[in-house]
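I'd like to ask some things about the structure below.
Left out: one protein chain. Kept in place: all the others.
For reference, chains read A, B and C in written order, and residue numbers begin at 1 within each chain.
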Amino acid sequence: MAVVTSRIELCGRLADACGPFVDLALPVEGLPVPELISVLGEHFPALQDGLSKGRIRACINETIVPDEAIVLPGDIVALFPPVSGG
Amino acid sequence: MAVVTSRIELCGRLADACGPFVDLALPVEGLPVPELISVLGEHFPALQDGLSKGRIRACINETIVPDEAIVLPGDIVALFPPVSGG
Amino acid sequence: MSSHVELTEAGFDPAARLATFSASLGDEGAVVSFTGRARGKAKDGNAVGALVLETYRGVTLASMQAIAGDAHERFVITHSHVVHRAGRILPGEAIVFVATASPHRRAAFEAADYLMDRLKTEAVFWKREEHPDGASWIEPTAQDQADTVRWLQSEG
Partner (left out) sequence: MSSHVELTEAGFDPAARLATFSASLGDEGAVVSFTGRARGKAKDGNAVGALVLETYRGVTLASMQAIAGDAHERFVITHSHVVHRAGRILPGEAIVFVATASPHRRAAFEAADYLMDRLKTEAVFWKREEHPDGASWIEPTAQDQADTVRWLQSEG
């Protein structure tokens, strides 16, 4: 399976375990958001806890996307834990 | 019947017809508020219209009083049409 | 805890009032303010030259104080500030300013809303608009009355 290393930004409390950026190998055809989260937890066990608390949303190229969106290598990807304005 | 002339202040739109003050002869034993209003309308027919629009409340010695209150000669009396703050 | 209630013939600056109010606070997280401004157009679209607010002796201020007291009793607010103009007010000038502070956002909003609803319908003022061709008395609208009744129906 051809893979490309992609950088994923972890926002808010998700950055506590491994810092704000992690690198992950993505298949060239990409991964849907829930699978990305699951693969990330497998590669970075320290992230498991944070990824399982509250709903995690993905942001691709500065747009918050629905779960069925596909994350492709080269995308600017961030994972958002629940937000807390004001 | 012993009477004493009393000055009654007319507030808001009630002052339009006869100015802000009218003098009225009150019996020494006083008058309940609804009778005061009715006597006032008889003595000053120009006030009738204003006195019949909306609920008129009486203020005796700087306190807004219920209708059963008695207005006595010597009281500082004012009649309030509906108020309109802010 | 503090309550400032003021009746003034002089113009006042709502932003300066908000600054003073905020500076007086402790650790409250929420501050709400309302400013009511004199409008240059009446509800029927006619031009208004000025708004004139009449008061009656100490009764007007006392009616404002009673309303502020009720707000402190009813809502979890720590500070309130109420200023009301009397006399002749030009379009664009502030008529009334209310500020509330609370640890809780909802209480600060509700208390300011409540203060305004009751000031509009129960504070002792008589208001008239001066038009080019005369003056007309303004009384609370059906909406103002309905707004005040909300607070009788719900507790909180």
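Everything that follows uses one rule, which is that a residue touches a chain if its C-beta (ideal position, glycine included) is under 8 Å from a C-beta of that chain, and two chains touch if they have at least 3 such contacts.
Please read all numbers here as calculations on a predicted model, not as lab measurements.
**Student:** Any idea which chains on screen the missing one touches?
**Tutor:** A, C
**Student:** Kindly note down the residues of chain C that lie in touch with the hidden chain.
**Tutor:** Touching the chain left out of view, chain C contributes residues 13-16, 18-19, 22, 25, 27-41, 91-92, 103, 105-106, 108-109, 112-113, 116, 120, 143, 147.
**Student:** For chain A, enumerate the residues touching the unshown chain of the complex.
**Tutor:** On the side of chain A, residues 9, 11-13, 54, 59, 62-64, 78, 80-86 touch the unshown chain.
Here is the rule we use: only the chains that are shown with their structure count from here on.
**Student:** Have a look and report which chain pair racks up the highest count of C-beta pairs in contact.
**Tutor:** By contact count, the leading interface is B-C.
**Student:** Can you compute the centre-to-centre distance for chain A and chain B, using the mean CA position of each chain? Integer Å is fine.
**Tutor:** Roughly 76 Å, centre to centre.
**Student:** Provide the C-alpha centroid distance between chain A and chain C, rounded to the nearest whole angstrom.
**Tutor:** Distance between chain centres: 50 Å.
**Student:** Provide the C-alpha centroid distance between chain B and chain C, rounded to the nearest whole angstrom.
**Tutor:** Result: the chain centres lie 28 Å from each other.
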